[in-house]
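Just below is one structure, and these are the notes that go with it.
Just one protein chain is left out here, and the rest sit where they should.
Here the chain labels run A and B in written order, and each chain numbers its own residues starting at 1.
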Amino acid sequence: MQLHIRHETVYRYAEPVKRSVQNLRLTPRRDPIQRALNWTLQAPGRQHAQLDAHGNIVHLLIVNEPHREIRILVNGVVETAAAPHMALPNEGRLSPLAYLADTPLTQLDEPIAAFARRQLGDTGPSERFLLDLAHAVCEAVHYEKGATAVDESAAGAFARGKGVCQDQAHVFIACCRAVGIPVRYVSGYLHADRQAEVESHAWVDAWLGHESGWMSIDVTHRERAGPAHCRLAVGRDYLDAGPVRGVRRGGGLEELRVTVNVATSAQQQ
Amino acid sequence: MVETRAYDEMHGTAGDVREHYRAFADWLANTPRDRLTQKRAEADSLFHRVGITFAVYGEEAGTERLIPFDIVPRIIPAQEWRQLAAGVRQRVRALNAFIADIYHEQEILAAGRVPPEQVLCNQAYRPEMQGIDVPGGIYAHIAGIDVVRAGRGEFYVLEDNLRVPSGVSYMLEDRRMMMRLFPELFARHSIAPVEHYPDLLLENLRSVAPAGLTDPTVVLLTPGANNSAYFEHAFLAQQMGIELVEGQDLFVDDEYLYMRTTQGPQRVDVIYRRIDDDFLDPLVFRPDSLLGVPGLLAAYRAGRVTIANAIGTGVADDKSIYPYVPEMVRFYLGEEPLLANVPTYVLRRKPDLEYTLANLAELVVKEVHGAGGYGMLVGPAATREQLTAFRARILSAPERYIAQPTLALSSCPTFVESGLAPRHIDLRPFVLSGRDITLVPGGLTRVALRAGSLVVNSSQGGGTKDTWVLE
Partner (left out) sequence: MLSRTADHLYWMSRYIERAENLARMLEVNYRMSLLPHDAQIVERGWAATLTIIGLLDAFRHRYQTVTPANAIAFMAFDRDNPGSIYSCLRQARENARAVRGTLTSETWEMLNSTWLEMRVTALRPGDEIANFFEWVKDRSHLARGVVQGTMLCDEAWHFIWLGTFLERADSTSRILDVKYHLLLPHGEQAGGSADYYQWSALLHSVSAFEIYRRVYRDLITPRRVAELLVLRDDMPRSLRSCVSRVYGHLTAVRNAQSGETERRAGELQASLHFGRIEDIFALGLHEYLVQFLGRIRDLGERVARDFLVSATD
């Protein structure tokens, strides 16, 4: 499938920002199951591209002059695999074991650990287990926008019982780690058939061993990720892999507006 | 395996004075008590004036206390020091090789010599560092290796400190103090100097700057005046003649690091940082940190700045990795370790856990992620209630603990209320790794001031002594 993506992120500030430094993960990963054609990134200030330890393409964006708005626009075409994603081999520098450790956002607590152990039961890690777990996580954490903040932890979302795809992914990740399955947070785009405008999406890669590799599971949709998914970045959690992460001096109240248009070649605008 | 008879630094088993202490013992015998008392009071007031204080955690905010200084030096004869230094050097070489290996090929893990989860799931492991090349392959530029002497005088390594080891300012100030109070002692002994440490350190830091720079700029990054070790930060920066900076003084631009000066932005090439990994870059580590520099890791990754000690060294000084250090010496250097570890039980392992619980009253149990003597059980000194409580803590999370037999740490005569009495000591030599590996002779001797206590940490009431290596 060919996805035509246009993603605009606009930050507006009540007062001038003196200086801002951001890490942008807005460039599709070089994974075996996708290929980016004509991908461009437009942003103010100066950008430097690097490859981080997870193999993500990261742009360091520095805006030195006082500003009240930052507008980041990415645009391009991504060719994705034709079928549900095959399991990915472990490429890059990090061992899968590096994705077994806790992070503050995915920290285990007793309720999640117990929940995860119940799901695992007698069967070992497998695709079936992962899909069942996704199902169980969505039942335990209902999809609801606005219920959680962007810095909500897995434990918090689990206790609340609702959240967005990011929260469901975090809870899924905490569960996998509780039973010893290395798992990565995946940030990217999802093209849903009927809508041309959707938000960025989050799902996971779970490690099933050297023979099987990384299996991509869309927790929110309780299925394997496939041609409609475009991968931007992976990491241990949202902080590692999220599209924009930065700090600023000044600015006061921040207003964020994100518009994502994802279309296939047939629907291209 | 409890050793009851402590090795006394000054006296042999028959009570005679050891040869390297004879000149000192002689001087002590011939010096009137009042003079000693007066000199001790002088030391107190001088230290106060200079402001060597240590804000102690857990007390009322901002209380500053002097770290007590004892005027009886810890003396080490040249030959013993040479052996100890060789062992420490070897160990630091192996540790640096380990860290480099973990962040590159991970050959020691592939060879099955260290369990991979111990390293890769360790909270101190920094995936961000995987694959990053650092100048000279040196990660722990400054190492503090804590060493103790046991029963028959043999040295053991108690702990490695590879993140932000501290205490060298006390080593330097103690020497300065002794030379000022007792110049006659220095005339009588041939004591290896330590004053050149700041020069050695600066030279070392400059030698690991990014390649191609003729006059690299080095800075010392401090969390600020509210940090308990701030005195040392300011002291070392001043001694080395480098700027003492805080995060807000630095910024990244075009992947280079700069500091804000009155003459405009000035490039910074080497950071001697006294801030933990977690606070160094809010874009990568803790997002709420105001102590670091956003974009620092990007500059580091691009090879534009050297950070000393490198990010991620904690993966080698963790208590759960400590039992494997002798393996590292064998694996990377093909040598037998010159210095031994204290025998250690890793409670993650069932047999070790069983042994420990069965012998709790004779062991010292430490938290794997603890620091500074907190969260520790000293079996022989614990009450029944304390033992029971600790047993429960261990059982709730055995992977968090290691246990070691109580070593009878060596003791050294120390001035206490009743006069001179033996008190337990340890030693922290400071090892600098750059082009070469260098040590100043001696290091920081810490002394437990309470009778029988084995806890030497200054944060829990320990003191220091000057350390003399005789030439």
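The working rule: a contact is a pair of C-beta atoms (placed from the backbone, for glycine too) under 8 Å apart; a residue touches a chain by one contact, two chains touch by 3 or more.
Since this is a predicted model, take the numbers as computed values, not measurements.
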item: Omitted-chain contact residue, chosen from B:30, B:262 or B:383; value: B:262
item: Among A:32, A:66, A:111 or A:209, residue touching the chain not depicted; value: A:66
item: Identified contact with the non-displayed chain, of B:83, B:190 or B:238; value: B:238
item: Given B:42, B:117 or B:249, the one touching the chain that is not displayed; value: B:249
item: Chain not shown, touching residues in chain B; value: 225, 234, 238, 243-246, 248-249, 259-264
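Just so we're on the same page, only the chains that are shown with their structure count from here on.
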item: Distance from chain B to chain A - Cα centre to Cα centre, in angstrom; value: 41
item: In the complex, chain B residues that touch chain A; value: 106, 116-117, 120-123, 125, 127-132, 251-255, 282-284, 287, 294-295, 298, 301-302
item: Touch list for chain A against partner chain B, complex; value: 19, 21-23, 46, 48, 50, 52-54, 58, 60, 62, 64, 93-95, 97-98, 100-102, 236, 239, 245-247
